[in-house]
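One chain of protein is taken out of this complex; the other chains stay put.
Showing chain A:
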Amino acid sequence: MASTNGAEGGMPDPIHQFEIKRLLPLEIFGLDASFTNSALFMVLTAAAIFGFLIFATRGRSLVPTRLQSLAELSYEFVAKMVRDAAGKHGMQFFPLVFTLFMFILIANMFGMIPGAFTVTSHIAVTAALSLLVFATVIIAGFMKHGLHFLKLFVPSGVPIYVLPLVSLIEIVSFLSRPVSHSVRLFANMLAGHITLKVFGGFAVMLIGSGTYAALTPLPVMMAIALTALEFLVAFLQAYVFAMLTCMYLNDALHPSH
């Protein structure tokens, strides 16, 4: 729409920050496999996690250094979450949950740097992550319990005449999991970054408006407060994503509630 693209006092386009740019154009068998800014930030995220964990655990001292205790803290945090939500058997999926948690957390934190690209604000990325979890749950469930995994859709203690309805609801809720799982993360990051940009745009519009320029600190303060909230959300969404992964894995490991 023209009205949001600078027609009224230079309001910056809030969607512009999510644009994907091709850095190294590459085409493999007719598929566009270019190295984009999204891919660049994913590589940066992975490199940052690798660097941090390898560097922090290099000393392995009995009394941990600050960096080492940070690494141990993140390990303990995720390990406790997996043990609480998925039980002792869930610990075999600890590497998956830890990787997901760290990747989403660091990607979100990279996104908070002004001008940086937020990897998790694209549904393609979050959908891939949640489909990975969904496939893991189904495969692990069938491998561990065989057809007993289908008990997940037949809760015990339900009267027989409402059982078809309950099963239908269970199946629909199971199938909608990857959708809500991915959209929650994606929408949170997208909406948060758009809101930040909109308030930044208000400040730009006010400072150029002449009469009302004295009101400029209001949207600036709001943007600062929202930045703090966004840091909280960036952590929370990584936590929630990992937590839900644990819960879904719990269903795969113990299907009969």
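By definition in this document, a contact is a pair of C-beta atoms (placed from the backbone, for glycine too) under 8 Å apart; a residue touches a chain by one contact, two chains touch by 3 or more; residues count from 1.
By our rule, contacts and distances are computed from a predicted model.
Trainee: Using the UniProt record as the reference, specify the protein name of the hidden chain from among "D-alanyl-lipoteichoic acid acyltransferase DltB (MBOAT superfamily)", "ATP synthase subunit c", "NADH-quinone oxidoreductase subunit NuoF family protein" or "Transport permease protein".
Mentor: Matching "D-alanyl-lipoteichoic acid acyltransferase DltB (MBOAT superfamily)", "ATP synthase subunit c", "NADH-quinone oxidoreductase subunit NuoF family protein" or "Transport permease protein" to the record, the invisible chain is "ATP synthase subunit c".
Trainee: Just name the one of A:Met112, A:Leu150, A:Val166 or A:Val183 that touches the chain not displayed here.
Mentor: Here the residue in touch with the unshown chain is A:Val183.
Trainee: Which of these, A:Ala47, A:Ile139, A:Leu175 or A:Ala191, touches the one chain of the complex that we don't see?
Mentor: That would be A:Ala191, which touches the missing chain.
Trainee: By the contact criterion defined above, which parts of chain A meet the unshown chain? Give residue numbers in ascending order.
Mentor: Residues 1, 4, 13-15, 81, 84, 180, 183-184, 187-188, 190-191, 194-195, 236-237, 239-240, 243 of chain A touch the chain that is not shown.
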